[in-house]
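Written below as structure tokens is the structure these notes are about.
What you see is the complex with one protein chain gone and the rest in place.
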């Protein structure tokens, strides 16, 4: 199985699929091609949330603002999973979530056909090669060299106090739910209460439908983090936040 | 085969696929993940139009404004098709379109991992279980209990007169075609004529290309209903209507 994730929108992902299917016949599963554009940290967040639900696979990931510069292409081994991606950190949190230790290989497939679409010209062919050579044979292929250094991304660390927590919005999902870096456990004793979120008050609810339609609420999202939401509406707009906005909760 | 439909946008559907693929290896077919957000009736309309074109399958459907409340999760058997969905009516019209009689089962998989993403935590695992147990073995599984009561959705009934029809816009598609609940047969004798649609006149045409580019037209869509459209333009804007708008035709 090869999964595909990118910020490409459409139709570029199809070229990657064609390249793979010229070489091997895996199950192909699109994770998403709507990762926030060129936002490596947001991409890393989503992949860390979604990919652990998958069985072992080759995960092709391209969020690549540095395409055509001297950033490397890497393959990252995490247990039975292998990630193929630019060396900008986008897959490292997901990989570390899947295995205690990871091994990183630099990919060198020679000169690519283009300077602007390495998804097609480097990452897709590399994913196909790895898929075709199970049992780690690919790790002995000259085109893959072990490397010790690689780029990591840092998620901001929230600040948890006695009666408050401070963090920020990491991503906003398509429903408008503003997902923060604050762990949901801070809300454990406050379900049913109103708490302060920056300048406004909102109820702490088990899920969206526990608030009135149109009402602001604070909940624990499926990722385990505090989420600012509106029942049948958009939390980002109602709370006036976007990716990167500071969030302070007081209870 | 498992089909997947939701109003999730992206990337949440991928988590459902991962959960399924951990357990079973069906063909996965995305119907759409862009059903109108949290609009159960609009979702029900689209599923009733699209799913009958499929061979027997397990249809996983999540439009679920009540996620995390006490609404049930159900499996609905309609001939050789099984639907897995929240008990809010979203799959009932499609199921009843596929079989004269339907059987409904309540799903109880125990406490879900989250209160906000039952697509991942309940519906996807249930679809995988059903897919893995053909010949209705799953119906004898303790986690599925026959139930007599379930929620239905009502589509508005149009009012057809001698020289007019009154109805409403049920959904607007991505082209901007406003699809009404008025059956296309009312136009049968009027192709080539101009009729009145609310306050404006428009020609009745077999298809979009029979009107001038940019011109309003009334046609019978692929679903068999009257559709307000513009050749190479958007009918919703040209007729000033949206989902739920009243439509009165006079001929």
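General remarks:
Going by the order they are written in, the chains are A and B; count residues from 1 in each one.
The rule we apply is simple: a contact is a pair of C-beta atoms (placed from the backbone, for glycine too) under 8 Å apart; a residue touches a chain by one contact, two chains touch by 3 or more.
It should be emphasised that the depicted structure is a prediction, and the values quoted were computed from it without experimental measurement.
Shown as candidates are A:66, A:174 or A:244; the residue that touches the absent chain is A:66.
If you put the hidden chain back, the residue from B:8, B:46 or B:117 that touches it is B:46. Set against the missing chain, the residues A:8, A:45, A:208 or A:239 yield one that touches it, A:8. Across the entire complex, the residue among A:41, A:120, A:216 or A:234 in touch with the chain not shown is A:120. With the whole complex as reference, residues 1, 3, 5, 27, 29-35, 46, 49-55, 173-175, 206-210, 219-222, 224, 227, 231-232 of subunit B touch the missing chain.
Of the residues in subunit A, those that touch the hidden partner chain are 8-12, 14-15, 17-19, 21-22, 25, 28, 37-38, 65-69, 71, 113-117, 120-121.
To be clear about the criterion, only the chains that are shown with their structure count from here on.
Averaged C-alpha coordinates put the centre of subunit A at 30 Å from the centre of subunit B.
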